[in-house]
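Rather than the whole complex, this shows some of its chains in their spots.
All chains are identified by letter, namely A and B, in their written order; residue positions are counted from 1 within each chain.
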Amino acid sequence: MTQSAVNGTSSINSVEDEFRFSTDLSLEDIRSDQHKFCEERNWLQHHPPRNVLLAMVGEVGELSELFQWRGEVTRGLPEFTSPEKVRVGEELSDVLIYLVDLAEQCHIDLPTAVRDKMKKNALKYPVQRVSGKTDKYSSYPESKQETSDVGDIQREREEADGSE
Amino acid sequence: MTQSAVNGTSSINSVEDEFRFSTDLSLEDIRSDQHKFCEERNWLQHHPPRNVLLAMVGEVGELSELFQWRGEVTRGLPEFTSPEKVRVGEELSDVLIYLVDLAEQCHIDLPTAVRDKMKKNALKYPVQRVSGKTDKYSSYPESKQETSDVGDIQREREEADGSE
């Protein structure tokens, strides 16, 4: 990762909220590049869905290792050296590459799925309903008994635990 | 997720290799939408890096649950019903949204990082070196002793286990 990848445009915009990605790389760009990469190496045969899923879990583990002994870290990672930030960028990329690969192996149209999910999230958490409330971030079953309108989704979730 | 999200363009292209995403949604599109979504709800305060990382791990868990009792599944997920495929698309989306969110919180320029990582991968696994070899996918420490040129990276990896 080049230095620009670490800093992004944050050096230009001093306001944190204005951090943005410097280019418009699309999910389809990533998919086609990764597909070509695997095809050229005759590796597609090794990429059935569950293999790629486990590879992604492996990369999530490597990403987690970069954060594991640090305690809380600050936005922008000022606690990280420049090479450490490069490592974070590499592991984020590995997770993303396998995620896109997995979508391809599942024949899931990821861009449409993301758009649909973001619309669904917007409907689930209407601004006027959650604004100024931290319910989503703080509520648990027992505290739900005191909440009224927002807590229902979380409460259902807590009640519904179908795992062994 | 609409039906088109599940099928993508696969109905148009019968050749599996020709599956592709139907639109060109960029990482920056996702970042800006998610940023706006959180900002409107006053949720950015809850999104320091390690919070978002753990949220992503949670979504990876939900994705894994959709694959856990199935044994091996086939490319294109013919074993899944249409609503089940929608669920896979939703969980893939959740992982992606938090991944992009995490990159923003870390001030990592994800598109550049992905480009850089793919170049690095191409250099690490030159086509002429790995073509027709399954080394990356099969080799382990003891089998490395028989391999020659390709196995070094994996061998180093096996030898280097810095974890407790």
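As a convention for this text, a contact is a pair of C-beta atoms (placed from the backbone, for glycine too) under 8 Å apart; a residue touches a chain by one contact, two chains touch by 3 or more.
These numbers come from a predicted model, not from an experiment.
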{"item": "Identical protein chains in the complete assembly, only 2 of which are shown", "value": "4"}
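Operating definition for what follows: only the chains that are shown with their structure count from here on.
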{"item": "Degree value of the rotation bringing chain A onto chain B, based on Cα positions, nearest 5", "value": "180"}
{"item": "Intercentroid distance (Cα basis), chain B paired with chain A, Å", "value": "10"}
{"item": "Residues of chain A defined as touching chain B within the complex", "value": "1-2, 4-10, 17, 19-35, 37, 39-44, 46, 48-50, 53, 56-57, 60, 63-64, 67, 72-77, 85, 88-90, 92-97, 99, 102-118, 120-122, 125, 127, 130-132, 134, 136-137"}
